[in-house]
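The other protein chains are all here in position, but one chain of the complex has been omitted.
Lettered A and B in written order, each chain numbered from 1.
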Amino acid sequence: MYGLGLAKGLVVTFKNLVMPSRMVAIQYPDRKVGLLGLAKETGTNPLALLFKEPGQALKAMAGMATVSERLPQHARFRGEEFTWYEQRCTGCASCAKYCPLGIIEIVTSESGEQVQEGQKYNIDVFDIDIGRCMFCGLCVEACPYDALHMGSGFEEGTYRRADLVINKERLMKAPKRPSPWFRPQLAAAHFDPHKAKEGQDVEWSDAGRHEQPTLEEQEDKWAKR
Amino acid sequence: MEATVLKAGFDFTGIYGFFDDLLPESLDWLAYVIAAVILGAVLLNAIIISTALYTWFERRVLGRFQSRMGPNRWGPFGLFQPLADLIKLMTKEDTIPEGADRPVFTLAPIVFLVPALLVFSVLPFHSSSFIGKLNVGLIFIIAITSVNTLGVFMAGWASRNKYAMLGAMRGVAMLISYEVPMGLAVVGIALGAGTLSLSGVVLAQNIPFILVMPLGFIVFITAASAEMSRTPFDIIEADSELGAGYNTEYSGIKFALLQLNEFMAPLIVAALVTTLFLSGWRGWGPVPGPIWFVIKSFVIVLLLLWVRATWPRLRVDQIMGFAWKGLFPLAIINIFAMAVEFQVLRDDTTGALTTGDLWIMAAANWIITIVSLAVIANVLGQRKLRRPEPVPSQLANMFADRPAPESATQLSGEVD
Partner (left out) sequence: MPIKTEPVTINLGPQHPSTHGVFRLRVTFDGEMVLDAEPIVGYLHRGTEKLAEERNYVQIVTLTDRLDYVSAMTNNLAYVRTVERLGNIDVPERAKYLRVISAELNRIASHLIATGFLLDELGAFHTPLVYCFREREHILEMFEMLCGARITVSYMRPGGVLQDAPEDFWPRLDDFVKTMPSYIDELEGLITENEIVLARTRDVGIITAEQAIAGSITGPVLRSTGVQWDLRKAEPHEVYDRVDFDIPIGSVGDTYDRYLVRVLEMRQSVRIIKQCVEQIAPGPVRTAGPFVIRPPVGDAYDCTESPKGELGFYIVSDGGISPYRMHIRAPSFINLTLLREMLVGWKIADLVVIFGSIDIVLGEVDR
């Protein structure tokens, strides 16, 4: 009958109004909670909350209490800050060569270390300009020593464009929680940078494919004296 | 003081009486003026604050329909959101386009707003809670709601903007087409109630008129939401076609007034429908009359919101076709049925209808409603809801067992 289609549409909208499973909005960064929600978050009884912290409880009942909320991210998310291990980096600049935008700047100098394998250079400048980066991950894909990894955050906004250039000091001081993107060793260890707590950083020896071979192993592989 | 107010049932005229007693005889007119100012101020504030709260409510409920929260950040549950909107609009620059017609441009929001507020002045909120004691309340309502047509045209014309002009023209065409069914639906009410005054209509509804004349209800609520340009008839402010229609060039407080009118519209429709069809302030139990009025209006407001969240909008020629070919015949059928029943059933001495008569009319009218809706729908509507069975074209079919054509001329030629 003419008119039933309209009624069906109304039923669909009504269903979405009343079914709580359809309310999927994630209120990032703060979620408003009522009294029961606040009690659940702090793990206390709502009545206890009412008596022990009346101010908070009243605020919650008025709909003004907030609880911080994170977006659900997968471990493999290609984030904005990078994780760099100075112990692994040799200054080969493969990442800089492979970047489609050319935003990585590397300046190295002679160091005289491990000259037989091609020398692990001293890194003077290692700048990544995340103001122009598209977080494609080709630099991470290119690194032969697994020294550079993708980060996992997305809240790197600053007030000045110049602050968006990540330099070597910042990379060295940053917590080492790399994303398992394109790093099968980290993925096999089920490392999740979003759930890792303070102090659960990944050591440089666990962060990639190779480990530091001993002199005997190198002699075995390359040249016998 | 409160006891007398409650006993008198929120008697507005009591305020006049209070001042009349207070002041000496020679200053009677002053008592009248003071009473009018107080009542007017109270009513204006009440309406405007309800409209502001209604904006909050609409955004929250539409958000819930759309699997998201509405605004909930400012203030408890987001209740300061209308205040934030108001502050934003007040602090915006009040621009007037260079070639615009300045007096008309400035007057248009006022021409919009004032009739909307005037409608509330004749609605009865309780047995003696109304401001304007008109005994032609019905005609007053129809007349005053048609003034916003003029406002639309003034806004579109004075903006000196092609988009605004186009939007305004379409809007005016739609608005004047929908006044006719609205007026005709009201004729049915006048017949059923035997009087043109609104408090008389409420008092005559021993059964709510929605049961007695469902066809009139359908026609009225459709025509009224079109008059107030709510979805599915909101081509006036169709924001997905050609900018924003007649309010493209407005900003600042003038825009705030236009938006106030837009959000007051569902409240007006709800209040009118409640008074005319849902027996206004009459209810049962200890709940006072105005609370019943608010509850019933709330239900209608929710219905209008539900419709707004779900249905897309019609094209302007379809809207006018619907008004003239759909609602107009239905309104005529309604009047005819009501007139015949009134003539047959009325008491020959007093000319009034008893409750029993109303039940008989209800029964007959429901049958007439269903039959006429079915007939009009099948005449107007699209009978073919099923799409015809698709036939694969012979022009380029990757499953056909024949070699691909060499040149384009073979495509339109013979077919295997």
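In this text, a residue touches a chain if its C-beta (ideal position, glycine included) is under 8 Å from a C-beta of that chain, and two chains touch if they have at least 3 such contacts.
Quick caveat, the model's predicted, so the values are computed rather than measured.
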item	value
Contact partner of the left-out chain, one of A:3, A:29, A:54 or A:118	A:3
Selected from B:110, B:136 or B:395 as touching the chain missing from the view	B:395
Which residue of A:20, A:100, A:157 or A:199 touches the chain not shown here	A:100
Subunit A residues that touch the omitted chain in the full complex	2-6, 8-9, 11-13, 15-16, 22, 24, 72-78, 98, 100, 134-138, 141-142, 150, 179, 181-182, 184, 187
Positions on subunit B contacted by the hidden chain, ascending	62, 65-68, 162-163, 166, 170, 231-232, 234-235, 238-243, 308-318, 381-382, 385, 387-393, 395-399, 408, 411-412
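Assume only the chains that are shown with their structure count from here on.
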item	value
Touching residues on subunit A, where the partner in the complex is subunit B	1-3, 5-6, 9-10, 12-14, 16-17, 22-25, 27, 32, 62-64
Touching residues (chain side subunit B, partner subunit A) in the complex	61, 64-69, 72-73, 75-78, 306-307, 309-311, 373-374, 377-378, 381-383, 385
